[in-house]
Every structure is written in structure tokens, then in C-alpha cells.
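Have a look at the structure below, then the notes.
For chain A:
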Amino acid sequence: MDNFWTTLLYAFLSMFVIFNYGMLLGGVVYKIIARVHGRFGPPVWQPYVNLLKVMGVRTAISHGIMFWLGPVFRFAGGIGLFLFMPVVFGSVWMQNFSFSGDLLLVIYFIFFGQLGMALGAAESGHPYSPMGIMRGLAQVTVSEVPFALAVIALAAQHGTLSITEIVAAQQGGIGNWNMMTNPVATLAGMMAFLGMMMHAPFNLHLAPQEIPVGPPTEYHSNFLGYMQANRAFFASAKLILFMNLFFGGATNIPVLVGKTFTLYMFAVFVGVVNPRFTLENSIRWFIRIPTATGIIAVLIYTFKN
Partner candidate 1 sequence: MNIIHIIGFILMIIGFWGLLTQKNMIKIVLALAIVETGLQLVMVTFGFIKGHTAPILDSSELVKGAAEMIVDPVPQALVLTAIVIGVAVNALMLTFVIRLYQKKKTLSITEYKDLKW
Partner candidate 2 sequence: MVNPLYIVAILLGTGFLLPLISKAGRRVALTVFFMSLIAVSAISYQWLWSFLFDGQAPAMFYTAGVEPPLSINFLLGFKEAIFITAVNLIAVVGAIYMSTQIKETGYKAMILFLLMVLGLNGLILTADIFNLFVFLEITSIATFSLVGMDLKLNSLTGGLKYMIAGGLASVFLLLGIIILYSLTGTLGIESMSQYVLNVDNVKLLSIGSFLLIFSFIIEMKQFPSNGWAIDAYDGVNPGITGLASATGTAAVFYSLYKIMPIVSDEILSMIIFIGSLTFVVSNLMGLMQTSPRRMLGYSSVAQMGLVMAAAAWSVFSQNEGLFFAAVLPLLLNHFFAKAGLFWITGIIKKNDYRKWGVIRENKVLLGIFIVMVLALTGMPPFPGFWGKWNLVLDLSANFEFFWIFIILLGSLFEAGYMLKWLGVTLKKTYEKDIVAYDSYKVLAIEIVNIMLLIVSFYYFFRQNHTHMGYYLPYTAGLALLGLRFLPEKIKGVLSLASIFLYGYLFLTHQSGFPLFFNAMFVFGAFVLTIATLNRKKKSSTFYGLLMLMIGSLIALVNAENILNFFISWEIMTVTSYLLIHRGRDSEKESFSYIMFSLGGAFLILMGFALAYSENPQALGYGIFSIANENSMTAFILISLGFLIKTAALGVHIWIAGAYSKAEDDVTPFISALLSKAGIFGFVMLLLTMGIPRTEYIDLAYILSWIGALTALIGTMMAIHEENAKRLLAYSSMGQVGYIILALSIMSGLGWTAAMFQMINHFLIKGVLFLAIAGVIFRTGTADMYKMGGLIKKMPWSFTAVMFGIIAISGVPPLTGFGAKWLLYEALIEKGWYLQTGAAFFASTVAFLYCFRLIHAIFLGQPKNEFRNVKEAPAWFIVPQYILIMVIFLFSVFPKLLIEQITRIVEPVFGQGVTWTDGTAYTSLGYWNGTTVMIIVGTIFVVLTAGLLIKMPKIQKVKQFNIVFSAERPETPELTHFAYEFFRPYRRALGWMIAPYAKNFWAAVSEWTYTISDSLRKIYTGNTQTYIFYILMMSVVLFYVTVGVK
């Protein structure tokens, strides 16, 4: 690997870009939600302020080694997820380490941070932490089903699991996007997306921290800093994944920003206008309409091929 150092350098560059993008995205969302609520809202750079503030806290307490490692797992998961994904199609420096694995690696790596975080939070000994984790994990298991089915349909459609190749196949205009060529899979995928972005109505697992206890409450100072920074990476990485899968990917950064922002707004707007589902409700919802849609998407290709 003679170009390892170049790859590394490029990876750092893209990480820098995406980190800031993610932070700003968060700020914009605060603003939008506030406006919908009729408030003025914080400035768009508020996430930076938050991050600096928590990183500057001097006291730190720990419930144990796993508690300590939880945010590390989480952050490593976010960065790793981003690094295993090609960000901008055709760009040399926005390919990251996508040669390490295909779509399946990316999907499974989403769990890495979640699992580590769950372990860390659970060590805090706070009963609401596992409650939140239970809700979050339970929802993930079902929202992954339509997503997996959509991905399988895409793999069947394109005969590949490589993200780069899937994006390549969508080049040449909106008509080639999977959104147009495989609408059923896209529909299933986008419904799963709502669950994966964890906005209302699928954000029951956040309830424990609003009480106000739960994982992010027990975590503080630099731990919280890690988690906030991770949020920037993680959210952006997921947006990029969906953009790549269904909406033709991006050939340059403005397109990337445009598409991911729109995608994010989809989740945000759905969330803003919806109440919160209970866990049973959301599980049942996912196992019905989105899963059925996914099965249809897959069946199309079962009989086509």
C-alpha cells in the first residue's frame, strides 16, 4: 500500500469537512425546530459552543472502565462508519477507506458504536440507561428489516454490493437514480431511514434522557464531547449512505450538501409534525408497512432474475 499515507491524508481532510458539516447541520436543525415551534432559536454555531463548553469542563467522574470506554466505542463507531464509505463519487480524496469492505461492512459497522455505547451506559448503574438502550436497540432491530430488504433489492438490481458501483450505476441524470429505477426499494429504505435517524415518531428511546436521566445525562464533560462530535459524524455518514444508495450519490461537495440536507429535512419535518410512538407501536409499524414494502421490492427481483 504505497499510497497509504495519501489515503490517510485524504481521510483526514474529508473527516474535517464532514465534521463541520455535521455540526452546522445540527445547528440548522435546532433553528428549524425552534421556528416551527415559534421560537427564535439558537444560532447555527450553537453545537460548536456546546462542544467547547463540555470539553472545557474540569471535573470528570467514572463508574468504571466500560463506562469510560463507552463514548470511545461510540465515537470510533461514528468515525469508522464514515471512513468505510465513499463520500463523493469520482473524487480522489473523498473515497476514504471504502476499499476495506462493501455495503455490508458499512451496515454492520453502524452497530459497533451503538453496542459499545450501550455497554458503557449500562455500567453507570442507572436503571434508565438500560431502559433507553432496550428501546433503542429494539427499534433498530425492526427498522433494519425494511432497510436490509431495500439493500438486498438494490444488490439484486445492480448485481453488486459495492457502494461505489451502485453509485456509478446511478450516474447520468435523475432518471438513473435508484429512486426512479427502483421506487419500491427506495420507499422501504426511506421508511427505515425515519427509524434510523431517530426523530419522532421513532424517538422513544430518547425519553429517558428527557426525564432527565439516561445515557447522555450520566455522561458529561469530555465523554459528552465525544458523543456530540460523534453525532456530527454519525448523522452525516448515515445521510451519505442513503444518498449513495437511493439518490444517485454526489459527484461534488455542493451536490452532497444539497442532497444530504434535503434528506435530513425529510426526517426532521416528519419528526416535527408527528407525536411519539410507543415502542410497541413503532415495532408494529415497521414490521407491517415498511417490511411489506421491502418484501415486495425483493420479490420483484426474485421473480425478475
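Here is the rule we use: a residue touches a chain if its C-beta (ideal position, glycine included) is under 8 Å from a C-beta of that chain, and two chains touch if they have at least 3 such contacts; residues count from 1.
Selection rule: all candidates are chains of the complex that A comes from, given by their letters.
Note that the structure is a prediction, hence the values are computed from the model and not measured.
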item: Candidate touching chain A in this complex, from 1 or 2; value: 2
item: In the complex, chain A residues that touch candidate 2; value: 55, 59-66, 68-69, 71-73, 75-76, 79-80, 83-84, 97, 99-105, 108-109, 111-112, 115, 118-119, 122-128, 130-131, 133-135, 137-138, 140-141, 144-145, 148-149, 152-153, 155-156, 159-162, 211, 213, 217-218, 221-223, 226, 278-280, 283-284, 287, 294-295, 298-299, 301-302, 305
